[in-house]
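Below, a portion of the complex is reproduced, with chain positions unchanged.
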Amino acid sequence: MIGDKIYDLAVKLYPINRSLTGNGVRETLEILKEIVPFLHVSEIPSGTACFDWNVPQEWNVKDANGTKVIDFKKHNLHLMGYSEPIHTKMPLVELQKHLRSIADYPEAIPYVTSYYKRDWGFCLSHNEREKLQEGEYEVFIDSELKDGSLTYGEILIKGESEEEILLSTYICHPSMANNELSGPTVSIHLARWLLELPRRYSYRILFIPETIGSICYLSRHYKEMQNNIIAGFVLTCIGDEGDYSYLASIDGDTLADEVAQHVLSHIDKDYKKYSFLQRGSDERQYCSPGIDLPVVDLMRTKYGHYKEYHTSKDDLSVISPKGLEGGYEMVKKVLEALENNHVYKTTVLCEPQLGKRGLYPTQYFKSPGEYVFTMRNVIAYSNGKRTLLEIAQKINKPIWELYGIVQRLMEEKILLCVGD
Amino acid sequence: MIGDKIYDLAVKLYPINRSLTGNGVRETLEILKEIVPFLHVSEIPSGTACFDWNVPQEWNVKDANGTKVIDFKKHNLHLMGYSEPIHTKMPLVELQKHLRSIADYPEAIPYVTSYYKRDWGFCLSHNEREKLQEGEYEVFIDSELKDGSLTYGEILIKGESEEEILLSTYICHPSMANNELSGPTVSIHLARWLLELPRRYSYRILFIPETIGSICYLSRHYKEMQNNIIAGFVLTCIGDEGDYSYLASIDGDTLADEVAQHVLSHIDKDYKKYSFLQRGSDERQYCSPGIDLPVVDLMRTKYGHYKEYHTSKDDLSVISPKGLEGGYEMVKKVLEALENNHVYKTTVLCEPQLGKRGLYPTQYFKSPGEYVFTMRNVIAYSNGKRTLLEIAQKINKPIWELYGIVQRLMEEKILLCVGD
């Protein structure tokens, strides 16, 4: 089962201390390369200007602890992301100013970062924080903030056409499973599947740190992306077993929106649709004014909509082989729909005579059945203008039920594919 | 009462054995000519190519019987349409292969045809079928399948304009009343009414065998029809007393759709609207890609939506003078709406002074009443762009309540009719 393979990969990546930059990202990309060897890794030097931003310094951690409980070796979420190095002693009252916990979710370690202001801090469960005794604490953070680089990976897969489909996922969170490991693990396996597929479109698959990564990537590639990308998908929180969900592009009217809604409505009648006002991942950059790419998010349970989100409880029990496989299959259906979204027209005027081709019952007595009705609908709506996706929507059928019918009608020379 | 005349005509046509071709069709058209003498009859030779189809051989029947019960003389539905001739004996087990009945509707003889594959068969009620005893049966079908012709009728009525309205109905079903005799009987009386009307539009009224008839007719006339037809209506199942219904054109946005919905919504608040996905008559050809005519179905209870449909039980008790008259009046309202669907503009800026023309109360005390409000609305919305039908929709009035108001406002020189 593909779900098991994806899950095993998530297990392998789980312990690594990823952040915006640093060796955890590099190690992660090396492991992904085991699945798709020509994943290309780029390094962008610290300080490089990217639109309104600059690539931050690179951060690496050897060790960190504040009490017996707060120990980076036990869980890398204990250390606030981008904490500067420190080694000192202080009373509890001072230490408390640098501690973060969640009173409403007392058993979880929260995920906290301070990327753009030098600071240090520890995170811990509220239960453990409550137990801390007055006294002197030794604080030790053996981290390094230095000019280095920001690391990202990309896979470019050529198809027949210059037109591209974008998949984007992120690799900047330490040990959390649904947000984020479901994204890169599903994406790398989709890349592997795409490589084996006869492809109409080209594919650009990005493994980047969130926000600064997409801004940095866009600053270098947005013109070619504007020229080529016909639909793009941010893959995140795609490994649990909850309902499928989709977050719309800014106007909700792109091909990416159309195909996402079509597929989700046919695989999950309870699928969730979120508006762009509820955005929170790299669609923020892809859909920003002047960039204007047709990008949506594809998810199972949306970030921020499950309790474990951004805590140590978003662990490997939140995702499952079944959940990951469902997410993988959903994206496959989306990509297959795009690959098959041609425009057809009939070769004859009026209805063709299906009976003489063995496609219609010779005696008219009972209803000829759903398959024949669908075939007649495909013919009736194929006017050389409607796309197959539009037809599928019009006739209330999942597009994948039409692939075989179209194939048959092409063989019978009843349908012609017109220039895309 | 017009309903009685229509019903009497249906009674007269009921016993005739119509099919795609043959003398039953000719006899039917001869009887219709008694109402409108210049109904024009055409004969298209067997084998003539019509787009993807060919005109089938002509079929005529002298006699047919299989048992005492299965007797063409008793009910012409007993013989499967287009049965080939045969005279032989066979045991019940062989005969059964050629019998059709409906287990769920055991008292009805089903209607079955095999137009395009040579075969023979009998239809009977399931009750009678159950009673058949083992034994040897004599099967006798004295039918003829030969090169002849397909017969159809048309009435072309000239109006002031080359622009045309299409009425299409079919004449290919043996003894069944709502589907089909309500269609041709209502249509021929509409033709008679139209001949006495001062007409803006030209009319094309077709009496054709379903499917092959419309394909054949379109193959000879579709270009002129595309040039001229502004709205078309398939009239079928229009003689029972059920709610009115309408089946939309492929995109549901033509003038025919607009006027049908307007009229039906004002005469029957429970009227039914069916989508093109539920199609089943000649709108399948008229709306096919490349033909693209603006055609909808006008009905009372839709084909396939009443139990007796396509059985011997669709007899003269399913239709009634009242039901037929309702259908006739509904189509009249549709055609009158089109005839009156002009564009008007006001001759003055701001509201005209209605009071000085006796159209408004001189004392302003109580509300001037609904008629005055409607008159003011007609004036306010007559901007030289909106059609009267659009105005009627905007102001929530049946268009027929506006004819007299428009007339009066034209006489008062407050409204002008602008080029249509």
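When the chains are written out, they are named A and B in that same order, and each has its own residue count from 1.
Going forward, a residue touches a chain if its C-beta (ideal position, glycine included) is under 8 Å from a C-beta of that chain, and two chains touch if they have at least 3 such contacts.
On a predicted model such as this, the values are computed, not experimentally measured, just so you know.
Copy number for the full complex in this structure file, with 2 chains shown: 3.
The rule is short, and it goes like this: only the chains that are shown with their structure count from here on.
Remark: chain A and chain B have CA centroids separated by 54 Å (rounded to whole angstrom). Residues 50-53, 80, 100, 110, 112-117, 119, 121, 211, 214-215, 218-219, 222, 250, 276-277, 284-285, 287-292 of chain B are the ones touching chain A in the complex. Taken together, the chain A residues at the contact with chain B in this complex read 345-346, 348-353, 355-356, 362-365, 376-377, 379-384, 395-396.
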